[in-house]
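Just one protein chain is left out here, and the rest sit where they should.
Let's turn to subunit A:
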Amino acid sequence: MIPAGFDYHRPADLASALSILQTHGDEARVIAGGHSLIPMMKLRMAEIAHLVDLQDITDLKGITVGDAEVVIGAMTTQAELIGHDGLAARLPLLREAALQIADPQVRNMGTVGGNVANGDPGNDMPGLMQCLDASYEVVGPDGARMIPAREFYEAAYFTARGDDEILTRIVIPVPAAGTGYAYVKQKRKIGDYATAAAAVLVGKGGASVAMTNLADTPVWSEEASAALAAGDIEGAVAAMLDAIDPQEDMKGPVAFKKHVAAVILRRAIAQAQARAA
């Protein structure tokens, strides 16, 4: 469990970080909280010659809560996100979900940007961001561009972000007042990734449904969302079961995961509906 040797860079601003990425190409990788990347390096599943630590870039930190949208800097830790009362008041779904990620030690280090950029289907934030219809700002040599979370994830560890781009901010539209929400996650223990997790928004004639760790990307389902918006819970569940593609692993076989996915989704829907004004 010892990583291969690497050079460590710690730029103070985004421009320097981008230029280090440019110089070293795919030999370089940014590191945020390190709680996904370092385990991969220790297992030597990732060998990275140049690590570019983003933690001194203050522009990447911070949470802005507006009436129409919320903006979260990529380097905001999951603990900071949980601790922000203004954010919790405006977007309670975020705190509810973040509290179910790993454990306090991991959340003190792990960042929101790292969680969404990582591309691991086990991460909770990507499905959540798809449910919320968030967009990510990425900045590269050609400047900044926005990518909707629903278009960001291509396959496990493959995203729409270019290797030379850095994810800087997450922009989340604030759901209409009175929208019900829920994040329900089944896991084997504290610190475990989801066996199945569901993010649900429902109310005011609209709905959005996404699930985590049931395919090689997060799964936001337009059909499921539309069905739920129309009040058809079983239709939503059926559409979601169609969209997911779980794999057998130590958490259990496929039939189990599908069954649990449906149960968890129904529970999340029930909870969200109960919270809708």
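Observations on the structure shown:
In this section, a residue touches a chain if its C-beta (ideal position, glycine included) is under 8 Å from a C-beta of that chain, and two chains touch if they have at least 3 such contacts; residues count from 1.
Note that in this section contacts and distances are computed from a predicted model.
When the unshown chain is looked up in UniProt, the name that turns up among "ABC transporter permease", "Electron transfer flavoprotein alpha subunit", "Carbon monoxide dehydrogenase large chain" or "GTPase" is "Carbon monoxide dehydrogenase large chain". Remark: the omitted chain is touched by one listed residue; of A:Gln186, A:Ser208 or A:Gln271 this is A:Gln186. Along subunit A, the points of touch with the absent chain fall at residues 1-2, 4-5, 44, 103, 186, 188-193, 195, 250-253, 255-256, 259-260, 263-264.
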